[in-house]
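Note that this complex is displayed minus one protein chain, with the remaining chains in position.
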Amino acid sequence: MWKNLPLFPEQASSLAAQVDGLYFFLVAVSAFFTLLIFVLVFVFAVKYRKSAHPKAEHIEGSLPLELTWTLIPLGITMIFFAWGALIYFQEARPPRGAMEVYAVGKQWMWKFEHETGQREINALHVPVNRDIKMIMSSQDVIHSFFVPAFRIKADVLPGRYTSTWFHPTKTGTYHLFCAEYCGTEHSGMIGEVVVMEPAAYQAWLANGGATGTMAANGKELFTQLGCATCHRLDTQGRGPNLMGLFGKSVQLEDGRTVRADENYIRESILNPQAKIVAGFKPIMPTFQGQVTEESLGALVSYVKSLSQPQQKAEGGAPQPAAANESN
Amino acid sequence: MATAVQTVERETYLNNGYGLKSWLLTKDHKRIAILYLISITGMFFVGGFFAMLIRLELLTPAGDLVSSDTYNKLFTMHGISMIFFFLIPSVPAVLGNFCIPLMVGAKDLAFPRLNLATWYIFNIGAAFALVSMIWGGVDTGWTFYTPFSTTYSNTHVVGTALGVFIAGFASIFTGLNFIVTIHRMRAPGMTWTRLPLFCWSNYAASIIMVLGTPVIAITILLVALERLLHIGVFNPALGGDPLLFQHLFWFYSHPAVYIMILPGMGVISEIVTCFARKRVFGYEFVALASIAIAVLGFLVWAHHMFVAGISVYAALVFSLLSYLVAIPSAVKIFNWTATLYKGSIRYDTPMLYAFGFIGLFTIGGLTGVFLASLGVDVHVTDTYFVVAHFHYVMVGGMVLAYMAGLHFWWPKITGKMYPEGWAKLSALFVFVGFNLTFFPQFILGYMGMPRRYHAYPPEFQVLNVLSTAGASVLAVGYVLPMIYFMWSLRYGEDAGPNPWNAVGLEWMTPSPPPTHNFDETPVVTWEAYDYEHQPEQEVPVGH
Amino acid sequence: MATSDIEIAEHALQHHFASMDQQRETATFGMWLFLVTEIMFFGGLFCAYLVYRATYYEAFVEGSQTMNIWLGATNTAVLICSSLTMALGVRCAQTDKRKMMIVLLIITMLFGLAFLGIKAVEYHEHWTNHQFPGSNFQFPEAEAAGVNPQNVQIYFSLYWAMTGLHALHMVIGVALVAWIVIAGARGLYSADYYAPVENVGLYWHFVDLVWIYLFPLLYLISKKHGG
Partner (left out) sequence: MSSEEHRQHVIPASIYVGIWATLMFFTGLTVFVSFIELHNWNIVLALVIATIKATLVVLFFMHLYYSSKLTKVTVIAAVFFLFLLLALSMTDYLTRGWLTNPMH
């Protein structure tokens, strides 16, 4: 590859090779059809030019030909569809056990927070060969998290979480772009993703100056904001017990069932009346405007930690064997 | 009839009145077409000027020529002037307005006063947009995405939005007029299967104008209300959903791509048949493909939103449907190619542009398939790949078709021939310049260069320089025709009624046509593109 | 009488049509196509309504409690009556009963104005209760009902947008009918030439039709109607 004129992006994630595979297939098929048309047009234009072929022959059309060039392209595009959909499904489903990073986009910077509490701006350090899940939201307009070397992109929306994930396969420093136009310094909303050897990553973490893990910070907030008065870790709270909640389905008062994911927890904090758990009253006040995106991330992280067995659970309570009360 | 030497000056639509009033109050579709031609040519050069500044800025990686805010306004105003004020009205409002009544054998469009009104509406819309630009511009991107446009932008969003809103009604009423005309105003014997494909494709585009444009009108209106009154419909801070804006926006704006390309396809069908001296291959398939594109075009909009946070299942549905709309476009390409087979081909300028169209639209269409493919779209959406793709469709496709049609019908519109040599040269400039400008952008896009970037990492510079170089060649290719068309008005040879020896009804009346188009209402007894029975002679050109 | 009819008809035939029939069919088809664009125009708002009603159902219920269902129902009835007089008016044009046509169209206009009057009363009520979206929006009932007032605001945004757009169409409709009444009084229409009457009629019925959907969607969301 030429140093000054690279023509192809680096492949630095597990998905990159797959996306490139489909891309090359598309390029090959497109090149074939483009050449076919170019050659046919050129040959016909020369062979049947007026001076060589003064009288046009009358040809009406041909149903078999029409069917051929309707059905063959249709068949080929269905291959594109299936292949593309398979890759998209992988992109849409972060693997279990992925390391999580919370990202907040704002005009015009990226803020990241690791589960272990390290914060960074416009740079994201991650270990190589781990699944990394990004949980992202925006403080203002729509942004888009785009790392070309990983072939991933996901819009970062105000008011809700979106997520994407990647599995870096090569150490190095890669471009991070905001891909959704977001105002004056849109092209300055760039950064880098630094993929490190695990040991180097651990060393970086150690120097990160974290003030407690996100879940621990979340737990503190949980107490400070008074959440713990109602959301008690026994059965008698006025609000649902949050132990083991994350990832479960929740029966709502109006009969619907929702899955307790990041967006559900987020919504329950900011717009508690939207989904009332069966058997509870709509008494929780909204925390909109009282918690920043970062605090929200910490709270979500804490609630999630309540569903994780052993090490990460910061609640201190033994993990409940039974399903939670709100079910 | 054609060879008759006229001693007294024949009355034409051009010489039946000379005052400003005879133009500004005209109800003649042919004069209105010329009024539109003047308006959209103005908007084209406004948009082109912004494009040149954009390309100059991108010569270097640093954002050094203009400030970030200026750059953002440049690409926004480039998009708005080109899409809403040039591409959408280009072929329909100029060539369609001029040709459709002639082609179907009518004296005028169904609603001549409405037709004139659309021109005024269009100009009022354009005035709103231009005044907003002069007062400081707008920086939301032509897509007006919320909540940036409703809450965060400090520029003239409302003025521009109103401009787009108003111009939308010009488009709606033009489409309505075409549909009614094609249904109700056809000459005796002009059955649907004898209708020129240019009418079919404009009919299809009109369906989209009528069904789609009102949705963007109300959406843009909601954006303006949101901005002025903070009603919260699209603002997530007030409980609104910004994706709803994107759904409503693309419900129109994706089919709008077909408003832009379908009439161009119609032009190509006319030209390929005329210069190959053949009936189009598979007439019914080409005609129905236009309708299929118009209908299927409404089912695919969310492929612009695959990374925007829509549901995975919705993405699957829209991806699948997006492939379906590719098929009728492919059918057209194959049919035009097959039309060339065993033809008797002349290389006049319109045909050169048509060749260019077939090639570039093939590339534009096929790269669209990349974007319908979910896995690849995630990587290339919002990058220069998309920019390259839609310029291949809209410039490589539509603008080339528009140029082709303008050269093809120029003798009919003005009665004068353009200078063939210069025209061929400019066609070459356009083709080479275009490819040099936009092909590198495909590579840039896959490399990951995001669109709407004022400054970019240095490794992208070489390709950007190539692109800018191409843009300057392209600019020459656009300025040249402007000059020689004007020149031909005075010095061009007289064209005669049918310089191309073509068979459409519009060629059976003198050039320029008389005020009422036909001295007698024509009765059609032959199929479309009946070149088999057209006497093979050179119509004497000139005096 | 007969000759004047023909004169009127010939006068009314525009140069680019072959016959009055072609002209009338063309005008009517054009009007229907225009109504198609109107359907899509309102369609964008209906789409927004559908999305937010699905998302914020409870808030929509609360918002709809402030609607005066009786005024809404009365207005529906007023519009239906106006549609009847309009339809009969067009019928009079078809059958050449010019005086009757003018009388019926004036009644239609009065119904239209009555609708706007009742709507204005409702608007005034909402306005004084701060139920207009924007910085002055207030919805104290939200707390007790346990809904987010912001989401009720979206209900009101759509309420004002949809009924406001509809009211604007009513104003235009009344103006159009007035135009037809004046032209009719000058004897422009006859059984041979009444396309403008018919088209204004189509427009009027369309505006009625939109209200037929707006009423249940905005007023009758849930049974717990307030006082």
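As written, the chains take the letters A, B and C, and residue 1 is the first residue of each chain.
We take it that a contact is a pair of C-beta atoms (placed from the backbone, for glycine too) under 8 Å apart; a residue touches a chain by one contact, two chains touch by 3 or more.
Computed from a predicted structure; not experimentally measured.
A.B. asks: With the missing chain put back, one of B:Leu288, B:Ile310, B:Val465 or B:Val479 would touch it. Which one?
C.D. replies: B:Ile310
A.B. asks: Out of B:Leu243, B:Ile271 or B:Ile358, which touches the unshown chain?
C.D. replies: Looking across B:Leu243, B:Ile271 or B:Ile358, the contact with the absent chain belongs to B:Leu243.
A.B. asks: With respect to the chain omitted from the figure, which of C:Ala18, C:Cys81, C:Ile107 or C:Ala178 is a touching residue?
C.D. replies: C:Cys81
A.B. asks: Among the options A:Pro94, A:Pro127, A:Pro168 or A:Gly183, which residue touches the chain absent from this view?
C.D. replies: A:Pro94
A.B. asks: Kindly note down the residues of chain C that lie in touch with the hidden chain.
C.D. replies: Answer for chain C: residues 20-21, 24-25, 28-29, 32-33, 35-36, 39-40, 43-44, 46-47, 50-51, 54-55, 69, 73, 76-77, 80-81, 83-84, 86-88, 91, 94-95, 191, 198, 201-202, 205-206, 208-209, 212-213, 215-217, 220-223, 225 touch the chain left out.
A.B. asks: Go through chain B and note every residue touching the omitted chain.
C.D. replies: Its contact residues with the unshown chain are 183, 211, 215, 243-244, 247-248, 251, 298-299, 301-302, 310-314, 317-318.
Going forward, only the chains that are shown with their structure count from here on.
A.B. asks: Determine which two chains are connected by the greatest number of contacting C-beta pairs.
C.D. replies: A-B
A.B. asks: Please identify which chain has its centre, taken as the mean of its CA atoms, farthest from the centre of chain C.
C.D. replies: Relative to chain C, the chain with the farthest C-alpha centre is A.
A.B. asks: In whole angstrom, how far does the Cα centroid of chain A sit from the Cα centroid of chain C?
C.D. replies: 46
A.B. asks: Measuring from the mean C-alpha position of chain B to the mean C-alpha position of chain C, what distance in angstrom results?
C.D. replies: 35
A.B. asks: What are the residues of chain C that contact at least two other chains?
C.D. replies: In chain C, 56, 148, 151 touch at least two other chains.
A.B. asks: Got the chain A residues that touch at least 2 other chains?
C.D. replies: Residues 271.
A.B. asks: In the complex of these two chains, what residues of chain A are touching chain B?
C.D. replies: 4-9, 18-19, 22-23, 26, 29-30, 33-34, 37-38, 40-41, 44-45, 48-50, 53-62, 65-66, 69-70, 73-74, 77-78, 80-81, 83-89, 91-92, 107, 140-142, 144, 146, 148-149, 151-155, 157-160, 162, 175, 177-188, 190, 271
A.B. asks: Which of the residues in chain C come into contact with chain B in the complex?
C.D. replies: Interface residues on the chain C side: 14-16, 18, 22, 25-26, 29-30, 33-34, 36-45, 47-48, 51-52, 55-56, 133-135, 148, 150-151, 153-154, 157-158, 160-161, 165.
A.B. asks: Report the residues of chain B in contact with chain A in the complex, numbered from low to high.
C.D. replies: Within the complex, chain B touches chain A at residues 63, 68-69, 72, 139, 141, 143, 145, 147-148, 151-153, 236-237, 239, 242-243, 276-279, 281-285, 306-309, 312, 315-316, 319-320, 323-324, 326-327, 330-331, 333-335, 337-338, 340-347, 355, 358-359, 362-363, 366-367, 369-370, 372-379, 381-383, 443, 446-448, 450-457, 459, 462-463, 531-532, 536.
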